[in-house]
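Of the protein chains in this complex, all but one are displayed in their positions.
Here is chain A:
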Amino acid sequence: MEELYKKVPCRESQLNDLLNLLGDYDEPLPYSLFLSGSMATGKSLCIESVLKYLGYKHVIVDCIECYSPKLMYESILTELGSDLEIKSDTMLDLTNALNRIGNSAVRYEPMVVVFDRAERLRTMDQSVMCAFLRLRELCNLNICTIFITHLVYDNFYFKMGVREPIKIFFPNYNKDELFKIIFLHHKSFVRHVQSNHDIDIEIKEELEKPELFANFLNAFLSVFYRPCRDLIELQNMARVNFVKYCEPIIKCEIQAQDLSKLWRHISPILKTSLELLYLRISASKSSNPSPGKENAEHESQCYNFEHTLKDELTSTKTFAQSFELPYYAKFLLIAAYLASYNPPKEDKRLFMKNHGKQRKRLQQVKAKAKISEKLNTQLGPKVFTLDRLLAIFYAILEEKIGLTSNLLAQIATLVELKLIAGSKEIDLDVSKYKCIVGYDFISAVAQTVGFNVRKYLYDFI
């Protein structure tokens, strides 16, 4: 029992509920349970460890893996140990097979079927989940179905209503609990640091001190708790950042006891790594690969590649530059962006030198139309034709160039690079395009050719 609580920390009340409901071996199980709660709140872990602890016959079905009812029925039967044929096409076959298993058992044996990611059951025929909810009644066995999902029960619509399951909710871990859980893995964090660095024994002892880790975690959570409460993600980020936290100590630049200095060292790093949250780009490996190893060169290469990739992805600017588009292609892309985000009506005013009387009405138009939520830049790109693209392209390009096949090929390239979405029409006159890059990207591209996009965007005039 103690072991169970140790294995699943901070979930005592849920564990107690589950243990009580599932009861003793010879007691009847409830009809069905419904466990809900946000991602990474220990739902699957709880139920798995409870079932293992109780030693009931059980099967855990992942509803992503078993995407059709047939696969699901068969995986249930395989796990529950039917030695007969496990072909099962319909619910009838399943209940019959389960009954056969149940009747062969000498005692009143409890069986549990767990459906992980049960929200996927909604994509199947509705009768499947309805039937699973009353599986106990259908097969007259001591069988219980447990549904695990991150949705609340209200998100499961049943046309005709069902036999309601008993619901248990898993709240998210709060800051203290997150601290406690991550702190449990202190050892593995230290090992992670040690595997990346060669460390003196003296410093090693320093690193193993729990106070150091606790301090780090406090600093870490103060930054990361606000945007993210996902334990798995936080653990991953903490692992990455703890290495950086320890670096100055390893290099003997900062004393391990000098907390304020360490905080000053880590806070900008944490801020920047906040950008990497969820993106799972593996952060830079050790900056000094251990010498003498054969694959040192390969490793550093690998590191370089990862480093550049990371850089490219972290800021849109470098990402935009990484395409290294030709000069005219950049202008084509800008033209495409302008065509997508400007209303065609305003083209005349934006791109022609002599647009006559229009200017007079400008103030009125401005006063009327600028509702921030209805800006074109917020509604998404509109489609445009090739004619319009080329017209804007020639308007924003100062020099005069001919319309060559080279130029048209650039458009095809942009489509291939998925910077512009185009229809697969062969006829150039009817095909429609849409620019699918964001403002950050386009302004980075425009900067390289010295073009001010804002000046030509209707929203910002």
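Convention: a contact is a pair of C-beta atoms (placed from the backbone, for glycine too) under 8 Å apart; a residue touches a chain by one contact, two chains touch by 3 or more; residues count from 1.
To be clear about the criterion, contacts and distances are computed from a predicted model.
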_When one chain of this assembly is omitted, its UniProt record names it as which of these: "NuA4 histone acetyltransferase subunit", "Ribosomal RNA-processing protein 4", "S1 motif domain-containing protein" or "Origin recognition complex subunit 4"?_
"Origin recognition complex subunit 4"
*If the hidden chain were put back, which of A:Arg163, A:Arg264 or A:Arg454 would touch it?*
A:Arg163
*Write down which of A:Tyr67, A:Tyr278 or A:Phe460 is the residue touching the left-out chain.*
A:Tyr278
*Footprint of the hidden chain on chain A, which residues?*
20-21, 23-24, 26-31, 36-39, 41, 90-92, 95-96, 106-108, 127, 130-131, 134, 136-138, 140, 142, 150-155, 160-164, 166-167, 169, 171-172, 174-175, 223, 225-230, 271, 274-275, 277-279, 372-373, 377-383, 421, 432, 434, 436, 438, 440
